[in-house]
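Submitted below is the structure of interest, expressed as structure tokens.
This view holds just a subset of the chains, kept in their places.
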Amino acid sequence: RSGEMAKLTQLIDNEVFWAYATYTTIVLLKMMLMSLITAYFRITRKAFVNPEDTASFGKGENAKKYLRTDPDVERVRRGHLNDLENIVPFLGIGLLYALSGPELYTALLHFRIFAGARITHTFAYLIPLPQPSRGLSWAAGYAVTISMAYKVLKTALYL
Amino acid sequence: RSGEMAKLTQLIDNEVFWAYATYTTIVLLKMMLMSLITAYFRITRKAFVNPEDTASFGKGENAKKYLRTDPDVERVRRGHLNDLENIVPFLGIGLLYALSGPELYTALLHFRIFAGARITHTFAYLIPLPQPSRGLSWAAGYAVTISMAYKVLKTALYL
């Protein structure tokens, strides 16, 4: 049992790991941006969910009317949740994939498609672009993650 | 201060890490499956949330009636969120646990219970099975994660 994983200590010092670090940081920063966009829409649309957030608008009914949902806020929140659902698998599977000894060229291809797909997905969701823009960008990120999972299981399967 | 963690470079080349890689990939793939099940129910139940997703059903009121919530869609979404809430801790704590030098037998026991618990949880949620099926499968995964966290803190505590 001395597969690719055995060479991990060498592999981790290499460009594939640097590439993983770079693209993971980029997609996580992109995901974090969704919090700021949500806050921006909550403030400009005056649509809050916590009573303590509307206290500066006065008391009683005057503040209460800002406790409401807004379509733009909800749209950003859905995009944020979709990021979580897709970037969490990338975070875990991508790390294991980077440690499974892929070719640099192949690894970069996977990471770049994933990052490009998630950035496109955000634009498709927020503008919004007509379908199937959002669907296809989601599917591209999903397919790339499945491909990396396949490589991990082929290299490291230990049940 | 030369505890178990100090031997990390050797440990990472071993079967515990391979086992972590395998079970993490399995539970992340299972979580990703929830996206496909959500899409399946949205399409078969014709229950969408984004106006651009109903454009193919025509314009105006004709398309608008498909912008609705459906109990089956919401159920899958709750299962998906529960996965996120429980698999994210496993992803992080499990990795640190795998690097903390556990016995292979003990580690496999933890990983297998966690993966089995989450798969059972999904069936219990989606069928749905009567309680306490869902509650117990959730608790099994939760308990195993706490047990791994205890081992990590015992090995690596550095405040």
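The chains carry the letters A and B, assigned in the order they are written, with residues numbered from 1 in each.
We take it that contacts are C-beta pairs under 8 Å (C-beta built on N, C-alpha and C of every residue); 3 or more make two chains touch, one makes a residue touch a chain.
Note that the coordinates shown come from a computational prediction; the quantities given were computed from them, not determined experimentally.
Assembly remark, whole complex in this entry with 2 chains visible in place, copy number of the identical chain is 3.
The rule we apply is simple: only the chains that are shown with their structure count from here on.
One simple way to say how far apart two chains are is to compare their mean CA positions; for chain A and chain B this gives 16 Å.
Note for the complex: chain B touches chain A at residues 9, 12-13, 15, 17-19, 21-22, 24-25, 28-29, 31-32, 34-35, 49-50, 52-53, 55-56, 80-81, 84, 87-88, 91.
Taken together, the chain A residues at the contact with chain B in this complex read 1, 5-6, 8-9, 12, 75, 78, 81, 84-86, 88-89, 91-93, 96, 99-100, 128-131, 134, 138, 142, 145-146, 149, 152-153, 156-159.
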